[in-house]
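Missing here is one protein chain; the remaining ones are kept as they sit in the complex.
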Amino acid sequence: MENKTNSGNFFEDFYVGQELKHSTPRTISSGDVSLFIGLLGSRFVLHSSKEFAKKIGFRDAPIDDILTFNMVFGKTVPDISLNSPANLGYAQCKFIEPVYVGDTIKTTSKVLGVKENSNKKTGIVWVNSIGKNQKNETVLDYIRWVMVNKRDEASSPPKISIPDLKDEVSLSNLIIPKKLNMSKYNFDESGSKYYWDDYKIGEKIDHIDGMTIEEADHMTATRLYQNTAKVHFNEHTEKEGRLGRRIVYGGHVISLVRMLSFNGLSNAFKILAINNGKHVSPSVAGNTIYAWSEILDKKELKDNKDLGVLRLKSVGVKDSPCNDFPLYKNDDKEYNDNIVLEIDYWVLIPKKK
Amino acid sequence: MENKTNSGNFFEDFYVGQELKHSTPRTISSGDVSLFIGLLGSRFVLHSSKEFAKKIGFRDAPIDDILTFNMVFGKTVPDISLNSPANLGYAQCKFIEPVYVGDTIKTTSKVLGVKENSNKKTGIVWVNSIGKNQKNETVLDYIRWVMVNKRDEASSPPKISIPDLKDEVSLSNLIIPKKLNMSKYNFDESGSKYYWDDYKIGEKIDHIDGMTIEEADHMTATRLYQNTAKVHFNEHTEKEGRLGRRIVYGGHVISLVRMLSFNGLSNAFKILAINNGKHVSPSVAGNTIYAWSEILDKKELKDNKDLGVLRLKSVGVKDSPCNDFPLYKNDDKEYNDNIVLEIDYWVLIPKKK
Partner (left out) sequence: MENKTNSGNFFEDFYVGQELKHSTPRTISSGDVSLFIGLLGSRFVLHSSKEFAKKIGFRDAPIDDILTFNMVFGKTVPDISLNSPANLGYAQCKFIEPVYVGDTIKTTSKVLGVKENSNKKTGIVWVNSIGKNQKNETVLDYIRWVMVNKRDEASSPPKISIPDLKDEVSLSNLIIPKKLNMSKYNFDESGSKYYWDDYKIGEKIDHIDGMTIEEADHMTATRLYQNTAKVHFNEHTEKEGRLGRRIVYGGHVISLVRMLSFNGLSNAFKILAINNGKHVSPSVAGNTIYAWSEILDKKELKDNKDLGVLRLKSVGVKDSPCNDFPLYKNDDKEYNDNIVLEIDYWVLIPKKK
């Protein structure tokens, strides 16, 4: 009898050009928004107050961009990374249409590249995943690459195909929400008086606060996204696993870093794109996550005098405050042991006219 | 002065024919649906996507049948099982009208039978509980029997009255949602290609995944249902109790088993009835719940060519994978120590025409 359970795809199952339709589209609810706040403590006003959102030109409060990212990512797991020992990176991640409560998000992926690893036990798969709403508008479009176990070490390797990934989403590819009325942007409500103009390239910001992760918190977040990766949920097997315990979903760490960045970047109200991101080391329950950011670049926009973009590097750090901006151990760009995340992204922020 | 707190009914307080109106009707919200997903990771598309639900003929995404069960059950606890050392079983549980966000559910119970136990310390009470929506339509109708403490060992026993319980809900008593348009059922979205036709009587399915229970998770679920049974919430007393710690609400285990069954039974989109269910042994935080199912029976429907019903037995198992389908220790039908739940129920599933 045919086995009806999904054990996930193995490296041999992927081929360049393959299209995957991920199951369980998801209608976003106000409960998701509350849980995202409850699990993180996020304070960006655009997602907290529909009055604020409407005043500046949105039809309602859009959901947090990282919530969109997690909702889309979660759906890809059963087909792409159920047999993955490691999520390697993200690139060219563009946030396009805002997502509102009531929207239903459906996700598909296309395989862009495959390459067997030299150990013959695993390979790398590059996929382009796209989330669309019920009007078939794209809300998120990103590439990730992931290590995937082979089903059989003896199987012959596929033709190597590595996609040409850009280091950044270029300025012209950033999607700026249309018809925003920044004259109505309330800086008392947003929590900071700082404009685009006030940030300098090279400036570093310690976000100060730390948030300790509980098992119930990271599991609830990850289940909310319907992400099924076993390592986050099953203590019975993970106590014999790599870390001797459950591993926190990397997207939860991204969420925490974005939330912490509010203190210093309150007006970075919209993430436009993630240029690249890397889970440097895993987190487990009991870790306290801190974060710091650096302004990598800043650009004016051709058609918007009252908005500018900042390119940020944000770094997630476990169990260590960030007043000395930890990242590398030494000049060889070897990461400090407590670095968990390095993420490079574009944000939208009000600009003085 | 009259004591104004509710200490719950004791065995002596119940009599056949007694009617109980349970307090705190509950308006179901989208927050309840999000929490149910967040606490379990459920992926059945009917409850996740309103677009999917509408396409096949529902007016919106109905809530998960097990969420309905838990919401109704929770309301009965303050009146029926506050002084109960054990919930003994369920029977003839029929899911009738679908429940939608915005519906307000009110619950009543009628006592069907009473029987003192030979130890004279406890008795068994049979009740028929019914949940109705604001239009007075029945959404759930079930019988459970429960052991209840006597207030006074010396009180004289009531006349024994044991209701005649059927082993199953007969095919003719299953309520099939009307006017479903199965031609619009999207198998990419549902997560499985398997129809009613693909399942065989006697087939066993290992649902593979395991979910570890945290105290915060099971307590949040149980509080969400406004279930007040002390044993789930009070570590201060339970550390001196039977298990030396808080006990997980049995309905949370049913929820977990239903959620896990998605992997292998993704198209079993609607529970029609629970024939019987038994909490074989208790679970506590730290346990990892696994599950397997067996196809007990399958039936065609007279008036629906594109739907069929499966009768399933699902088994919840703690801290042990289910690849060998554990249930009994031996031929005497003595359960293995790690079995926590055995539940026998009818599900609705698409059928090839």
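So that you can tell them apart, the chains are marked A and B in the order they are listed, and the count of residues begins at 1 in each.
Rule of thumb we're sticking to: a contact is a pair of C-beta atoms (placed from the backbone, for glycine too) under 8 Å apart; a residue touches a chain by one contact, two chains touch by 3 or more.
Note that the structure is predicted; figures quoted are calculated from it, not measured.
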Selected from A:D79, A:E116 or A:D217 as touching the chain missing from the view: A:D217
Residue of B:N181, B:T237 or B:N323 in touch with the missing chain, whole complex considered: B:T237
Contacting the left-out chain in the complete assembly, out of B:Q134, B:S170 or B:N323: B:Q134
Chain A residues that touch the omitted chain in the full complex: 29-35, 37-45, 48-52, 61, 188-192, 194, 198-200, 203, 205-212, 214-217, 220, 263-266, 286, 288, 319-320
Missing-chain contacts mapped onto chain B: 1-2, 4-7, 21, 23-27, 29-32, 34-35, 78, 104, 106, 134, 214-216, 219-224, 226-228, 230, 233-237, 246
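The rule is short, and it goes like this: only the chains that are shown with their structure count from here on.
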Where chain A and chain B are represented by their mean Cα positions, the distance between them in whole Å: 36
